[in-house]
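Yeah, one chain of the complex is gone here, protein chain that is, but the others are all in their spots.
As written, the chain order gives the labels A and B, with residue 1 at the start of each chain.
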Amino acid sequence: MVCEMAESAREREGDESGGSDEYEYVTLTSAEVLEKLEEAWQNERFAPELLEHKTEVVDCVLEQIKEMEENLSHVGRGDFVAGIHRLELDRVQYVLRSYLRTRLEKIERHVLHVLEQEADGSSSSRLSPEELVFAKEYADNMEAHLQSLVLQHMPSNLQKLDHSKAVSRPNMDSYVFVRAVERTEQVNVDPHSADNVGY
Amino acid sequence: MEPAEVEFLAEKEQITIVPNFSENKLYLISGEFGPFNPSMQTRVPLWLAINLRQRQKCHIVPPDWLNVDYLTEKKSEEAAESFFTAMPSPNYMEVSSLVLNNAAEDVPKADEVRTLVKDIWDLRQAKLKKGVDQMISQQETFAKLDNLTLMEMNCIRPFLTAALDHLHLLHNHATSYTSSQAD
Partner (left out) sequence: MTRTVNILDLGARCLGEKALELVRELKRSQDGNLPPYNEDGIRQVVEEMRALFEQNQLEVRATTDGERGLLSGIQLRHACLERNQRCLLAYVHHRMTRIRDYRWQTGSVLPPSFRLSLCEQEIQWFTHYNRSLATYMRSIAPTGLDLTQHLQPPKSLLVEVRCLEDYGEFEMEDGTVVLLHKNTQHYLPRSQCEPLIRQGVLEHIH
């Protein structure tokens, strides 16, 4: 099974330092797509903030799941080989759903911050279109809730939420484990970089 | 990450099995495996190996480090070094647990092997705790943790990151307090 994906030259060379953002279509094997999903999943699990959504990887994986399930539906349920395929499918389903779930949790936890970031057009969008809809609904639901139960009963000067103070934001100074991928001569150890230091 | 998730990742590692059945090549999403012939060794991911072993469709060939000789030497090495030594597998703990729990008969001197693995784990945990203590008491901003496995990292991660985050918070408050005092 193969999958076509748009990938920027930047991504392919692992160079995040900028440069042109040209995209070209690359063909990946199913194993490579799965690797990408697992990588995205791990990164999302460990990062305190919401990362960029890997929509294309998700779509590719969904395609593969669909294809596999279709193939399996033609095979008898007791088939030995089919059983093995199902075991693997379970694993893929888990990673995919955990990835999307983790993102939803982060969106909910820092919804106002996430929406602020999206509205600020300076950085690229991190939410998928569907996540954006969900985020807005969550924010509206939450604000209406706080309004009806608390804010409308407050004295007049305390009826609005001061976003600069009240918004929950991911802890970007949170410590993370980092693995050096390449040997470098020297790493400038700033309280906010290098091994096991602030993000 | 939950330990179950760390183990899940570890199950991708490949291991050698000796099947007792015949089957053509398997075209899984994660790759091609097989063909399978009785008494012919082949490599498959751990999750598949364990499942097949549980159904008694194969025997597992223990990895070349999962034996008394290798582990005895490893244990001495670990005890002698103050840093973490390189482990034969980044998932040594999960691999040994899974193999020993599901295919003990395939591992010579399984009990001894089990004890040795645990001893090595304990030695490394002790080093880790000592390192964490030092990091906190001396307020170091970073620590070199070469050769630490994900499972080991995971055990300490919640505590360590929470403790360091707190320290960082206190540090920030202290510096902003002193600088406002200076005004």
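The rule is short, and it goes like this: contacts are C-beta pairs under 8 Å (C-beta built on N, C-alpha and C of every residue); 3 or more make two chains touch, one makes a residue touch a chain.
In this text, all values refer to a predicted model and were calculated from it rather than measured experimentally.
Colleague: I'd like the shown chains that the missing chain touches, ordered by label.
Modeller: Across all of the complex, the chain we cannot see touches A, B.
Colleague: Among A:Val26, A:Met154 or A:Met172, which residue is in contact with the omitted chain in the full complex?
Modeller: Of these options, the touching residue for the absent chain is A:Met154.
Colleague: Over the whole complex, note the residues of subunit A touching the chain we left out.
Modeller: 58, 62, 66, 76-79, 83, 86-87, 90-91, 93-94, 96-98, 100-101, 104, 108, 128, 130-131, 133-134, 137-138, 141-142, 145-146, 148-150, 153-155, 157-158, 161, 166
Colleague: Which subunit B residues touch the hidden chain?
Modeller: Listed in rising order, the touching residues are 4-5, 7-8, 47, 50-51, 54-56.
The rule is short, and it goes like this: only the chains that are shown with their structure count from here on.
Colleague: Roughly how many whole angstrom separate the Cα centroids of subunit A and subunit B?
Modeller: Subunit A and subunit B have C-alpha centres separated by 25 Å.
Colleague: Enumerate the contact residues on subunit A facing subunit B in the complex.
Modeller: Interface residues on subunit A, with respect to subunit B: 1, 30-31, 34, 38, 42, 45-46, 64, 68, 80-81, 84-85, 87-89, 91-92, 94, 98, 171, 173-177, 189, 191, 194-198.
Colleague: In the complex, go through subunit B and note every residue touching subunit A.
Modeller: Touching subunit A from subunit B are residues 1, 5, 8-9, 21, 23, 26, 28-31, 47-48, 51, 141-145, 153, 157, 160-161, 164-165, 168, 172.
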